[in-house]
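Omission of a single protein chain aside, the complex is shown with its protein chains in their original locations.
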Amino acid sequence: MSTVTSTSASSRRIGEQIRYWLPAVVVFGLGIAAWQWLLPDVLGVEEFLLPRFSDVVQALVDERDKLLRGAWITFKEAFGGFVLGSGAAIVAALVLARWRPFGNALMPYMIAANAIPIIAFAPITNAWFGLLSPWSKVTIAAVLCFFPVLVNTLRGLTSVDPESIELMRSYAAPEREVFRRVRIPSSLPYVFSALKVASVLAMIGAVVGDYFGGSLDALGIVVLSAVNLSQYSTSWAAILVASIMGIAFYGAIALVERYALSWHPSVGRRGQ
Amino acid sequence: MKGDASVVSITGLSKVFGKGGVSALQGIDLQVERGEFVSLIGPSGCGKSTLLRIIGDIIEPTDGDVTVNGKPARRARLDRDYGIVFQAPVLYDWRTVVKNIALPLEMLGWDRAKRAARVREMVELVELSGFEKHHPWQLSGGMQQRVSIARALSFSPALLLMDEPFGALDEMTRERLNLELLRIWTETGSTVIFVTHSISEAVFLSTRVVVMSPRPGRVASIVPVDLPQPRTAGSREQPRFFELVTQVRESLHAVGADEVEETLSAAEESA
Partner (left out) sequence: MAFRRFAKRGLVFVLVLGGLWAFWEGYKWLWERTGWSRPFRVDDLTLPHVHTILLQLGEPTSTGDDLWLFLLRAALFTAKSAAVGFAFGAIVGFLLGVVLVQFDVLRRGVMPYVVASQTIPILALAPIVVRGLGSVSIGGEPPPDWVRVSVIASYLTFFPVTMNTIRGLRSADPRALELMHSYAARGWTVLWKLRVPSALPYIFTALKIAATASVVGAIIGEQTASIPNGLGGAILNFNQYYVLAPASLWATNLYAALLGIGFFLVVLAVEKGVVHRAPERLV
């Protein structure tokens, strides 16, 4: 008897899931249909704005070597920048959390620095490292990641509830122990949230950084040269590849987060 | 009753927050003997939580002397002579129940075997067997507080400081935990200083009730509680219990704690 009820319960759950996701799937289908027929045929959207879906897919297949090579180069730039920028930011956050008066004084400046258009510095990093060097894009990606990760990690390290600190005080715990046992574990949700944002920023830094000039094979250059040659399908295919990479990078971090934060009450419900 | 038997000895204590600011405590004199259960009760803002934190050397006094276990409060804290329980359980979400209880033992450098043995004892003491691997958010408020108490007692401190630990719980759970706390107190033989809002809780648990006046907090009166030990649920129904409750309530009135009447009786009526 229990097996009968459990299968009907689980099939009900599956039914619920389907009903929940159905609108999104429908929208996806409608979107593709619109892309393929509505926009070009009915609305007369020109090819240079948005080529037909099938054309983009065709370009994806035809140019896959170039696109894959470009994706790999761009990914290396993005990932390198991500690791450098986030790493430096976490270290800086630990330091500023240790000497909180500095952290407090500098916080507004870090938030302001986050508002600087870093990408505009791409020509300068090109002057530093050379147009074709990946390091100029890595630097842009790293700086883009640095401030958001710093601000959020610092917030995480210092958003500890005061009674937790009082408890540690009652144990006569030195600052080092307070960090290890309280501040760092409780900052992890903030850190992962910041890392997810940083992954997107690093990708933007790498791809758009290439718009200022870069190695001929990088994805950004593929987009630009395709646009210049009016090969719009190829340029959209490259954007698609960049988007998929972005989602995959973000998803990888979300996966690590799920594992690292398995203890967190909201891990099941996280929909970031 | 002098220094040797006193676990806590406070003379002429006062505390002022900020420069020329709020005077929280004034001229507090209090002795707590070994094995006593002393409650601090008073209206909001009378400084009872502040007093508790000064005893625990979490806040520094402006004036006066605090001796714990015959040493200055700071030394007692560094020697970890007391355990503290707050109103919020202050447990760490990323640690299981047993790891939460083991926290102070880890910091004291106990080896794994000793830690495991003591934690097992503590889990039995607070009757949470079966929940060892749970995380705090999987437990009810009352259970979380029991973990908090187990943690505070894990290293067998002579003194237990408790700041309205059952304040956030419903009346039924609170009464049950009161009985458990008394059982633990007798079993471990520790001294307890207990801050509360509830007159009946104070009388039920304590050997003495210290009534404090509104800000600046002073010791208004001390009511010895001569109810027989061990106390049981039935103790709350004895005539002597009601007499003592009335005595404490009248002391509170006498210090002009009129608004306290409302908050205290409201708390008692919230069942």
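To keep things simple, chains are lettered A and B as they appear, and every chain counts its residues starting from 1.
By definition in this document, a residue touches a chain if its C-beta (ideal position, glycine included) is under 8 Å from a C-beta of that chain, and two chains touch if they have at least 3 such contacts.
Predicted, not measured: the structure shown is a model, and the values here were computed from it.
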Worksheet entry | Displayed partners of the chain not shown (whole complex) | A
Item to complete: From the listed residues A:W72, A:F129 or A:W263, report the one that touches the chain absent from this view.
Response: A:F129
Response to the item:
Given A:L94, A:I165, A:I184 or A:A260, the correct residue touching the omitted chain is A:I165
Discussion item. I need the residue numbers on chain A that touch the omitted chain, in ascending order.
Written reply: 20-21, 23-24, 26-28, 31, 46, 48-50, 97, 100, 103-107, 109, 112, 114-117, 119-121, 123-124, 127-129, 135, 139, 154-155, 158-160, 162, 165, 199-200, 203-204, 207-208, 211-212, 220, 223-224, 227, 232, 235-236, 239, 242-243, 246-247, 250, 271
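Rule of thumb we're sticking to: only the chains that are shown with their structure count from here on.
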Worksheet, complete the sentence: chain A to chain B, mean C-alpha position gap in Å, rounds to 48
Fill in: chain B partner contacts - residues on chain A that touch it in the complex
161, 163-164, 166-167, 169-173, 177, 181-182, 185-186, 188, 263-265
Worksheet item: So in the complex, which bits of chain B are touching chain A?
Response: 53, 56-58, 77-80, 82-84, 86, 88, 90, 92-95, 103-104, 107, 135, 137
